[in-house]
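Note that one protein chain of the assembly has been removed; the remaining protein chains are unaltered in position.
And now, chain A:
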Amino acid sequence: MTFKTVLLGATAAAAFATGAMAQDDKTKVGFIYVGPVGDLGWTYQHDQGRLAVEEEYGDKVETVYVESVPEGPDAERVLTQMALQGADLIFTTSFGFMEATMNVAQKFPDVKFEHATGYQRADNVSTYSARFYEGRAVQGLIAGEMTESNIIGYIGSYPIPEVIRGINAAYIQAKKVNPEVEFRVVWAYTWFDPAKEAEAAKALIDAGADVILQHTDSTAPQAAAQEAGDVITFGQASDMLDYAPKPRVSSIIDNWNQYYIDRVGAVIDGTWESKDTWDGIDAGMVEIGEITDAVPTEVKEAALALKDAIAAGEVHPFTGPLKKQDGSDWLAEGEVADDATLAGMNFYVEGLTGEIPQ
């Protein structure tokens, strides 16, 4: 919790004391972010969604946000304050806000909550997420084709299903185009800590990796790759175009704009219902950032073809035959992973080394 957030909290409390009397008919939408809006990654994209909501509805809505909220008790306090301030709908934009969201939602049954990337729902709690793994598969293909050392570094944040899914999806495609490929995963245990992410990227590069994939939100690994020279990276969550055409050769962009506009619209109309949304490339929630000229044309074409096939539903990134890391069977030939397994994924596929921390 930064000092600034404390101040924000204090002002929020003060605003509640004075503002409770002045009721108005604006729909009030709150957002809590795990990082700063200036991270140029995950939180930045959520904030773009917030701005899109303001753009769409103008005077009909009022949005508030609190940034850099730690996952844990602080989140619960911030959420309670927002609910007390009269928020009608609150987006909690990190997996680690799940418990806080559920607890506060129970206390405020009239306030609607939307929790990103979680799996617990209630009558006033929806969940939403994007099928980032579809983008990871495209990255995996480019990574497998581009690596010369055959070592691909992967900076993981926390060992949760969303991250493990990404590692698996990228590995499966990379292995398909390059059987020699090897993944090295470093767990940073943070979503946003540029110093740690830079160290992790450097350690991976020192270990011989010439492609770095990241599931953390800052551009620090991009900077580390740029400094090291012949290393390529992918933008995470946001485009990170500052580092194009190299090291950043492409990116996964999370586009929450339409979803946020739809959900806020539903609250305004009174049609909001608790539901689970999991959209991918086809719905536009996951976008693939421009593939730069640092990638050979035929690789670029193959990557775009895979992207189109995934969008059209012709290819599923998790299609059998696939085995788990321990050699046991998972998917038979032609079988496609079901959403429940994917949502709770806690195992590596065959070929990945290392253990998932428990």
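Heads up, the rule we're going with is that contacts are C-beta pairs under 8 Å (C-beta built on N, C-alpha and C of every residue); 3 or more make two chains touch, one makes a residue touch a chain; residues count from 1.
What we mean here is this: contacts and distances are computed from a predicted model.
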{"item": "Among \"Simple sugar transport system permease protein\", \"Aldehyde dehydrogenase\", \"Multicomponent Na+:H+ antiporter subunit B\" or \"Response regulator\", UniProt-listed name of the chain not shown", "value": "\"Simple sugar transport system permease protein\""}
{"item": "Residue of A:Asn178, A:Thr219 or A:Gln236 touching the missing chain in the full complex", "value": "A:Thr219"}
{"item": "Per the touch definition above, residue among A:Val34, A:Val78 or A:Ala200 touching the missing chain", "value": "A:Ala200"}
{"item": "Missing-partner contacts on chain A, residue numbers", "value": "2-4, 7, 36, 38-40, 44, 68, 153, 182, 184-187, 189, 192-196, 198-200, 202-204, 206-209, 218-220, 223, 227, 242, 353-355, 357"}
